[in-house]
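Note that this complex is displayed minus one protein chain, with the remaining chains in position.
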Amino acid sequence: MSDIAATDYSIVEEEPPELLARNLRTASHLLASATAFFFLAFVFGYFYLRSLNNAGLWHPKSVSASQAYGAVVMALTVASAFLVRLGLFDHRRGRRPQWRVKGGAALAAGLAAIVLQIVEWTQIGFGPADGGYASIFYGWTAFQVLFAVGALFWLENILATSLRYGKIASGAPAPGEASGDPHRTAHDIRDPLSLVRAGLEAVSFYWAFLAGLAVLAWIILYLI
Amino acid sequence: MAKAAGVVAAIAAAGVLIGFYISGYLVGNTKVFRPTAQGRSVHLTIETVAAVGPQLAPHPDWVSYLVRDTSGHWRRTTIWTLPAHALVHVTIYNFDSASGLRNPLLGRPTGLVGSELVDGKPLTVLPPDQPSHTFAVPELGVLVPIAPVADDAKNTCGYAPCPLSNAHRTITFTFRTGKPGHYRWQCFVPCAAGFLYGFGGPMQTVGYMDGFLNVV
Amino acid sequence: MTAFRRLIGFNLLTAVVLGIGGWYLGWFIGHQITGKSLDFFGEIDQNDISIFLGYFMGVIAFLLGLGFGVYPWARMRGYPPSLREKETAGIGRYFTLCTDHKVVGIQYLWGIGLFFFVGGLNAMFIRAELLSPTNHIFPPGQYLTLVGMHGTMMMGMMTSGILGPFANYVVPLMIGARRMAFPRIEALTFWLLMAAGTILVTTILFGGFPTGWTGYEPLNDQANGGMDAYIAFFALVGISMTLLGLNLMATIITMRAPGLTWSRLPIFCWGVVSTAILMVLAAPVLVAVLSMAMLDRTGQTSFFIASAGGSPYLYENLFWIFGHPEVYILALPGFGIVLELLPVFSRKPLWGYRLAVAGLMGVTLLSWLVWQHHLFVSGINSDLRPFYMLSTELISIPTGFTFLCGLMTIWRGQLRFTVPMLFCLAWFFNFLIGGLSGVFLSDTPSDVTTHGSFFSMAHFHYTIMGGLVFTFFAAIYYWVPKMFGVELNELLGKIHFWLMFIAFNSTFGPLFAVGFLGQPRRVVSYPSHLQFLNDWVSVSAFVLGFSMLIFLANLVYCLVFARVPAPANPWASLSLEFQLPSPVPVHNFERVPVFTGDPYGYGEAAPPVGVPAPSPAGGMS
Partner (left out) sequence: MTTAPRDGVIANDGHGRRFVIAFIVLSVIATPLVAIFVGPLFPPGNGSAQAHEQVFDNTWLVAIMTPPAVFVVVFLLYALVSFRSRSAAVVDGPPIRGDARIQAVWMAATGIIVLFLAGFGSYELVQSGSGGGQGPNPAFTPAGASKAMDVQVIAQQWEFTYRYPSYGGVEVPHLVLPANTLIRLHVTSLDAIHSFWAYQLGVKADANPGVDNVAYVQTKGPMTFDIHCAELCGLWHGYMFDTGQVVDASRFASWIKQQRTYFGPVVKYLPKYSTIYLPDPQRRAG
């Protein structure tokens, strides 16, 4: 196959600036759908194994999850999602320093939830081998943590961009700063701040969705 | 010309890769063992060991059957060629302790000519907590539970091959091979420790606890 | 010096080296976590944690070696992203992270093709073994591994068989976009798939796996270390599928050119949308259920062990909640291809566009409601069987829409029997047989006999091979001249088609009879009175395999030796991708096209298709 020589980029129109926001919004919705179906398997497993109660080992008496840890982990996740949402409102109103504070607090709350979840596993008094409920409990919380790590990484990216360009009113980095190639400047995002808003909208939706799942996990694993 | 050479090289490389790939699937075969027959009568001497050892297999901790070849060496092969309609006199030296049956029915010897002898005494049924293995050829109706070495026995065998000076039980029996065919034999005792239901690893790999009788 | 620099940069070579290193690191760490001293796996020389850690760290290292770490690292430090990477770097861009959707499409074509042939090779071995009613070539455990490898490789890899190469390549061209919505994720889906395929091949090093492509528990838990390769493979494929579907959906939703309304969208794009919906929603269920299986094998959980509070039914249910949408993930792109190509070669507009879309969407919806028809004799929910029987048979209504639209499109057309057209027409015949035989499986009383027999195996080969692989080849013959700018030989193509079509029917037709006569699936030994039929099938299968060699010969001959340049629009198609020069310029469109109609205006006075105002972009060589 013959190689294509470099196209003259200057003749290529620029993409409409709102395209990235639309892409990210669509992607966050689709990602939330995929995540929902992922955890649906655990919800299904919970009720299915509970209804079968094979060998009487669905939920032996000795197995009980810590109410305190569960509630705190759930509350921290919800608080984190709420802070991100508040930060988004700040960003929409142009209060960028306030958003950065709230974003940082949300990141801290989310990390605290993850750490507490890990502490809970070590303190809980039963292991994954102790029947159906224990299996679901460990599987579900483990993947909850994994997804939370991913969402927090995304949040951190946006926060980092926001901090890096915090001092300027409209961010215009030096040409080629992102790609490290001054000849491909046409493909840098010219205005990183527009990126922050688009990413923030998306991550706020997704993180709120994960917080909703955390509430669901709390209800199913701890309450009923 | 360079193009043609490139294509030929690519075909050769693909051939080598495919050959390598096929060989990956063929390595599981063990060599066929053919005991010497006297007319319509064959003697087989087998031992069952708790751990096959690093000399004989890539999985030293797996349980296994071994067969004694004509020169008196223990070999790890479970594919045996036997004459049709012949009497097979089998001696099994068991060096393994009890694993226990999941289905107690399989403690009743069936399909034999005469009865199963454990250390010379006839056996009617082996209680389900006792068998360490069974020798079973379902298509011929042959089922032989194998009595265990006591847990507190001294001088137990570590890695195979196990000499007869180690603690062992001797099981002897005779069965008839029937018409020519390709019969599988296996162990029914969940003896593959560490696998779910005791039935993974050596229980699901030909060359350890499973094999074929090629009746010709 | 520059050549050396190129070798040590982010490319496939670095990735493979790092991947192997990562594998050993994971293997080592796994043994540190669960060494024999911990008595965790004390009695067996098999350490599943090591194998899984090896695979996952190997994949991560492999991706880092390809350059996937650069972007997250930059974003972590707050740098804004560059939209694209390595679009114009010569031949090397095919061996690294490249974000040009056309390069990814071609990468997919070769990558998927490679594993398709590995899967096909397994089928040849299976049929060689079944030449005789007793076991004679492969030991029974290795035979089961071959069966599982064939099924898993085909199901896992060919899921992206059309969406990977062709949707990635042509969807942006069809909808007038310059790129995919998420170019890096697009590249990620491809390289994940390649890592996954390699992992599956390594199963043989750990004793293979005995479960077939379904991986039923508790056999799954019982199996040798090779099972871990299956789980890692399918989980990675699931992640790749989710991301591929997500990316394609986002692209079609957000990046359509002005004027390209939903009712003007080419029908192939509708096929992609319907498939992508299923991919985004079904594949995560697969990843979840395999994660549970992995936890059962490594983490002591008991999701699927009845004696310990779990249930094998949980696996069966979750697997088929994914598994039935999965078979439509395989079939729907084929529907899209057939409906897309028939108007071109019948010289008529697509008949009943809305009905065709309704058919695709109807299948998408109904495919969620049928999974228990795989479990009609498993002993669950016997009172729900009439419902699942009904929902399964209801799927034939939207499938019938596709048939009607296809058939009515060729009615009164000016049919040109080109190679892609022949493959599309064969689809009607194959899918007809596949669909009608499916009725026997959906009807519970009849399913009692046919379930788990060679009948069901013949049925899904008619739908998947007849439905997907035939359209896969239709797409290859149709779009390769556009993708490579080189014509394929028509005579060799026709020989390939006829040999493949006849051998295919001669292979799988008799298997219906074999199943009806009582041969269960996945057996290494069968009753001797079935030997004649099995031998017939085996010989036909070898001819089928040979027809693939003719295809390969055609490909090599045309792409390496003949290199006849293809015209920009060899089929006189009105579709947008054929209005562009071959090969397509890097950024596809100099100006964003504006649509005024759909691309099916054959025979209409003023073709209502929105051809962009393209002067073929300058600077092309």
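Things to note:
Which chain is which? They are A, B and C, in the order written, and residues in each are numbered from 1.
Convention: contacts are C-beta pairs under 8 Å (C-beta built on N, C-alpha and C of every residue); 3 or more make two chains touch, one makes a residue touch a chain.
This structure is a prediction, so every number in the text was calculated from the model and none was measured.
In the whole complex the chain that is left out makes contact with A, B, C.
The residue from C:F28, C:Y94, C:F117 or C:Y216 that touches the chain not shown here is C:Y216.
Check C:L205, C:I397 or C:A562 against the missing chain and you find that the one touching it is C:I397.
When the missing chain is restored to the complex, the residue among B:L105, B:A150 or B:L164 that touches it is B:L105. Among C:G90, C:G259 or C:P520, only C:P520 touches the chain that is left out of the view.
Listed by residue number, the positions of chain B touching the unshown chain are 102-105, 107-108, 110, 124-125, 127-128, 136, 138-139, 141, 143, 184, 186, 188, 190, 193-199, 203-206, 210.
In the full complex, chain A touches the omitted chain through residues 54-55, 129. Residues touching the missing chain, restricted to chain C, are 38-42, 44, 135, 140-141, 143-144, 210-212, 214, 216-219, 222, 300, 302, 305-308, 311-313, 346-355, 375-383, 385-386, 389-390, 393-394, 396-397, 400-401, 403-404, 407-408, 410-417, 425, 428-429, 432, 436, 439-440, 442-449, 451-453, 516-518, 520-527, 572, 600-604 (touch as defined at the top).
Note that only the chains that are shown with their structure count from here on.
A separation of 29 Å divides the Cα centre of chain A from that of chain C. A separation of 41 Å divides the Cα centre of chain B from that of chain C. The multi-chain contact residues of chain C, meaning those touching 2 or more other chains, do not exist; every residue touches at most one other chain. By the touch rule above, chain C contacts chain B in their complex via residues 41-46, 118, 121, 125, 134-135, 137-142, 145-146, 201, 204-205, 207, 210, 218, 221-224, 305, 525, 556, 560-561. Against chain C, the residues of chain A that register as touching in their complex are 1-9, 11-13, 15, 19, 22-23, 26-27, 30-31, 33-35, 37-42, 44-45, 48-49, 52-58, 127-129, 131-136, 138-139, 142-143, 153, 156-157, 160-165, 171, 173, 177-179, 181, 184, 187-189, 192, 195. Those residues of chain C that touch chain A in the shared complex are 72, 74-85, 88, 90-91, 106, 178, 181-182, 242, 245-246, 249-250, 253-255, 280-285, 287-289, 291-292, 295-296, 299-303, 306-311, 313-314, 317-318, 321, 484-486, 559, 583, 585-587, 590-592, 617-621.
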